[in-house]
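All protein chains but one are shown in place.
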Amino acid sequence: MNRLIRIATIVALLVFTATLIVPIAAQDMGSGGPIIEPNFGDDPTTFNPIIANDGTSYDVINRMFPDFIGVDSATIAYMGGAKGGLVSSWDIAEDGVTYTFHLRDDLAWSDGVPITAGDVAWFLEATLSGETTSPRQQLQDSVASFEVVDDHTLIIVFNEANCTLIDTLNPVYPVPAHIFEEVYGDDYAGMDENDYNLNPTVSGGEAFVFSNFRPGEQTTLLANADYPEAELGAVIPQGWVYKVVTDQVVQMEQFFVGELTFVDSVPQANRDDVKARGAAGEFQTFETPAATIRFLSLNIADPSNPQDGLDEDGNPIDQGRHPILGDVRVRQALNYGMNFDEVNEGAFFGTGVPVASHVRPTDWSFPAGLEPYPFDAEKAMSLLDEAGFADSDGDGVRECSGCMHAEEGAPLALTVKTNAGNTSQEALYTILQDQWNELGFDITLEFVEFGTLVSEFTAQTYDAIGVFWGLATPANPNGIADIFLPGADVVGSGYNTQSFNNPRLNELIEDARNLPGCDLETRKAMYGEAYQILRDESPWIWISTSNVLLAAQTSVENWAPRAGGARWNIDAWTIAES
Amino acid sequence: MGEPSAMTYRRINSGDKDHQTIIASESLTRKALRSIWRDKLTMIALTFILALTLVAVLAPFITDYVMRVDPNEPTTADKFTPPLQKGYLLGADDIGRDQLARLLHASGVSMGIGFFGAAFSLFVGMIFGMISGYFGGLVDDFFNWVVTTIDSIPFLFLLILISSILSFSAESLIITVGLLGWTGTYRLIRGQTFSVRAKEYVIAARALGASPWRIIFAHILPNLISVTVISLALGIAGLILAESALSYLGLGVQPPQATWGNMLTKSIQYFRHGPHLIIFPILLISATVLCLYIIGDGIRDAFDPTLQR
Partner (left out) sequence: MVKYIIRRLLQSIPIFFGITLISYWLMSLAPGGPVEILAFNNRMKPREREELKYILGVNDSLPVQYLRWLLGDDWMRWDRDGDGLADSAVLVDLYAPLLSEAGKPLVDEATGEVLIRPLPPGTARGIIRGDFGSSIYYKRAAIDVLVERLPATVELGMTSLLVGLILGVAIGILAAVNHGGWFDQSSRIGAVIVNSIPNFGLGLLMLLVFGSILGILPLGGRCKTTLSDTCPPIQERLEYLILPTIVLAAGGVAGYSRFMRASMLDVVSQDYIRTARSKGLSERLIWLRHGMRNALIPIATFLGPSITFLLSGAAVTESVFSWPGVGRLLVQAPGRRDYTVVMIVVVYAAIANILGYLLSDMLYALIDPRIRLE
């Protein structure tokens, strides 16, 4: 019965696709003009997915190598057969650790060699060797072994059964094994030095293939002549150029005069302008939730004596308490004292979306009823009173009188640090400083060079540090483990730098990860409770996730970005050449 | 970018002959002062700088008691208010802070960085220059090595490197500049000290047992007044520009401390929202730098014997 439905679906799909192709079959590959996208920042550093670890490099790699497991752009979840993925389906054996992946057989490298299980195996072989300079520990820890059954079947055996195994395969890509074997051999450690990294003669399986890289200027890909997934039967744009533009003002001006085809994140300063002009028909625009969360990390432990969360035997270490932030009521007061509407208007031009916890409203694990702290100055003040901070000398700053961790008479003073050179962070924290000082805090703001900030963050010597961070797409709620569990509280290298340790949370995260059967609803409920704990205990202040605004020239036909992928149908974009 | 002026700076300081000939006598100084007094352009520039300095020094007083505004207090409802509206004389910035109040405070910071940075480096350069020129020998060789080394790395490169150690504040920028920017003055003073040391009256003074420091202060320093003032003027201008360049790269003096440089850098992003946020900082920077150049020129002309009327 199941099989019948599947066959029927495929037939229906084929018919549907055929109707799509027929009328447009006249369109030739590469007839659509090149797509020019700005790269605000620096060059990609490598086009070899085995060693890549910066976003810019992945931006290019994702245009010319298929993912191992694709992400469906409509549901934003890993899916067999999703466009841009090599895996068509997978089965899980009874033991829960043996996964058999069935690969599609219609993808080929640009030299005509088919993409097979061996290409994935080459990637795994190199990565699991642990010799590359870009270790992928999560992958190394989870995969026990793998076996190529045939060209289109790959078995991966994991070390233990849990519900996030597919997520750990996120960095896996097929690589052209026949070329890589020749170019790199088994010298995985020396991979970085190879010139081939920036001149990959063979790519494929995606809409574009590599053409050339001009350092400091641009990376150029050309339409893939042999791309079976093209929406219109062939890749319409002639090529894709990732062009370095180092000044944000100039970047938008280039877009306005038409030098750029598409901007995937309009700077906040230009957003209302672009939106208005979009509404007037000058551009196409699309708004979608961003993958980044802005947060202020609050150090709960004593910053003058940073300690790891656990000793060698896994027992908690006494880390002392932060004199002010060690009290949860003070942390809550900061939350209640944040007037989000004012922050949003002042710092984000109204594009911010309040976040309550370590989850975006669009993620599958987002629980109903999880509410951000409302703005309530009264409540904030009474919490501070309760915590034993009162302004006894009338100077507008509260002092400790019977508080839990600070010395008697010590002022309610905090140093908030954030990264220098970012206008919206600057505006955000200037406004927050003002709001919190009104409650009786004495907030000192410091804008610190990024490298210095990161080192203070990991050294755990700060009061409060604000940065922003990307969440994984598709969302992996297990990410909480790396930020809020005591195992990640390692001075100098772990990211639980706030030294948060809540036994119930630890239990929930562990259980949700290892839930037998991995029932999604049960896990969702567990994560829901975890998010609620994080919100209430507030080791971070989750400030906002911003909507990003995408904009394209009106000359781009078939531009239909989705929340799950702005470029999911990039092969169909048709740019009328002027 | 402090560099255009740094070039002029280096040239003037390198002891070209038009300055080596300036051995100012009392009457020459008096003549020069008179000629500056008659030079309208220089006087206007001087007046502008003095007035601005006065305003900058009084900025906290003006904002606290006259305007009654906190330059760092945001009022988001008023963001991008144009000049002369809602009680903002020069408008409000991207989070609704009073631009006039911020510019006043920024003037103090920017001019302060320029003045104290230039004065500090001048001081360091003079001391080292005089020591090196007076004692010569190994001391001189050592200082020359240090100076050539520092000069071989572009000044802005050094500032960029140090910015990742310090995340500049006004104070740390002044100290950095003072410790690195003295090489020009050093070369000049060293040369002058060298030549003066060989003069008969100095040899006589030494023979009579005068201490080196006395000789330096009594006989060498007075000859260097005009060059010093020129160096100072151009040095201030150069630093104001350098501070703004650093701000553009995101490495300058960090907010909430306002400087002309970081105000301008930030406002350029918002040029479609509030052109007034660009115009005023850029005008202030340019006018100040221009006036300092004019003053430098004026003093040079006044002390140049060939131009004495």
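When the chains are written out, they are named A and B in that same order, and each has its own residue count from 1.
To be clear about the criterion, a residue touches a chain if its C-beta (ideal position, glycine included) is under 8 Å from a C-beta of that chain, and two chains touch if they have at least 3 such contacts.
Because the structure is a prediction, the values reported are computed rather than measured.
Across A:151, A:259, A:391 or A:442, the single residue that touches the chain missing here is A:259. The residue from B:69, B:239, B:289 or B:302 that touches the chain not shown here is B:289. From the options B:46, B:177 or B:241, the residue with contact to the chain not on display is B:241.
Across the entire complex, the residue among A:153, A:211, A:265 or A:362 in touch with the chain not shown is A:211. Per the touch definition above, the residue from A:392, A:455 or A:554 contacting the chain not shown is A:455. Listed for chain A, the residues touching the missing chain in the whole complex are 34, 36, 42-43, 45-46, 51, 53-54, 133, 135-138, 141, 189, 192-193, 195, 197-198, 211-212, 214-218, 220, 222, 238-239, 241, 243-247, 249-250, 253-254, 256-257, 259, 308, 310, 312, 449-452, 454-456, 458, 469, 472, 479, 482-483, 487-488, 490, 492-495. For chain B, the residues in touch with the chain missing from this view are 1, 3-8, 10-11, 18, 145-146, 148-158, 160-165, 237, 241, 244-245, 248-249, 261, 264-265, 268, 271, 278, 282, 285-287, 289-290, 293-294.
Here is the rule we use: only the chains that are shown with their structure count from here on.
By the touch criterion given at the top, residues 248-249, 267, 269-270, 273, 342, 345-347, 420-423, 426-427, 430-431, 433-434, 445-449, 451-452 of chain A touch chain B in their complex.
Against chain A, in their complex, chain B makes its touches with residues 72-74, 76-77, 79, 94-96, 163-165, 167, 249-251, 254-256, 266, 268-273.
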